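Just one protein chain is left out here, and the rest sit where they should.
Showing subunit A:
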Amino acid sequence: MKLKNILKYLFIAVLAMQLASCDNKEDVDPIFDQTPTERLNAQKKELNDLLESSEFGWKAVYFTDTTQLGGFTHLFKFKSGSVDMASDFDNDTAIYKSEYGIELGSTVSLVFTTKNKIHLLSDSNNFPVASLRGKGYKGDFQFLYYGQDNGQIIFKTNRSFEELRFVKATAQDWTNLALNRAMIPNVVGASTRPLFRLLETNDGAKISQFDFNFTQPSRFAIANSIETGSSVSYNMGIAYTPTGIIVSPAVKVGTQKLSEFTYDATTGNFNATGTAGVTASIKYSNKPLVLTDDYKILIEGKGNPATAFAYIAANLATAPSNSLLCNTLLNQVNAQLSSTQKLSRVQFTFNNPAFGSYIEYRFNGGKTTIYHNVTVTEDPVNKTMILNHVSWENNLGAIIAEPTLLKNIDKELLDTKGLYVKRELFKIAFSNTIYTFTSASSNFRLTTYAFQ
């Protein structure tokens, strides 16, 4: 075909298209009776009216990243472009005023345009744990509007699309906000309470236990199953309430999800109850969650080799694994000594071929060593080692009466229920293995170096 003809056909084709181009489609019913702009404007107005509608404003428990951070409760009261806000981010739970805007981006969004409490979550220079350097608490302060559900406003955060619900606040929410802060020490755990912490779930038939560890700065807890072979773990962000905590993600027990825990001041436990006997509790235990056989090599009469373990004050006085009671008793001994003397060492010797087993209390500042001779038996059921009194001895080998100085601390070591012995995985200052000795009936735990 010649070029001329090609062009001709092309023109005809173009002309034909033009004739068909103005097909009238107006008789087709439009899906919406308003234009997109009208609908967006209506949505902006709807959101603003909604925000201003609640008498006592709104409450939002904002979990910024439930894989590593907890929740922060915020209260808002909106009024024509300005917002009154309070939060439990820090101890300052007072109300502050700032501005907000309803903006149009990918969708209609609420943005807090000038500084207020919510911006504390988005400060690159203030981060709870080292891994979040430059990221603060990963907070957002622009929220995309996704409609309403049961009187709640559904937002998604601008950066990470986390769902955030605004719930109607009550007058009480505002007055009680400071109580959220008062709940923190209960979650951290009092040093007067037992030493071991666990999450216990009951699905109505089976009870499962999880080792519970809470990091206060990030408001995040890790709970790993103690059952051998189980890799189940509940890692959760925690938000404080006046009566307890809210966790996210929720603890899933059977098919039920439990997220609201109530604090019980008597036991120090946090309890959540579902239906049909399903419960979850964060509680304390006097007994280690996992009992080890580490005590076995210390028992007498089983052909065990000679071993020694020592608490050395110079290096272990600040060990975090010493319990409060242990530190109190150690200080009590020092307080009874003259200002130049100190308890320098508490050393256990087991199965020495010549002298058997004994506890050795050493001092510096010229005070001589005191020995407490013992026998070592076991409680195989509770997996403890029990030290039984034989005699007290001075550095010259003479038998002496029980020294008043050591009475209290020694009583813990000779607890009748025995001591839990644990070979720890961490090290302190030296390459020596760390062993802890924990009383089976009190909050006493002493940290020692193993000498073998």
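Here is the rule we use: a contact is a pair of C-beta atoms (placed from the backbone, for glycine too) under 8 Å apart; a residue touches a chain by one contact, two chains touch by 3 or more; residues count from 1.
Quick note on the criterion: contacts and distances are computed from a predicted model.
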Chain not present in the shown complex, as UniProt names it (candidates "Tripartite-type tricarboxylate transporter receptor subunit TctC", "ATP synthase subunit a", "NADH dehydrogenase subunit H" or "Substrate import-associated zinc metallohydrolase lipoprotein"): "Substrate import-associated zinc metallohydrolase lipoprotein"
Sole contact to the chain not displayed, among A:Phe11, A:Phe161 or A:Phe355: A:Phe11
Residue of A:Gly57, A:Gly136 or A:Gly189 in touch with the missing chain, whole complex considered: A:Gly136
Contact footprint on subunit A, counting only the chain that is left out: 4, 7, 11, 14-15, 18, 21-22, 35, 37-38, 41, 98-99, 101, 105, 111-115, 119, 122-126, 133-136, 138-139, 141-142, 158-159
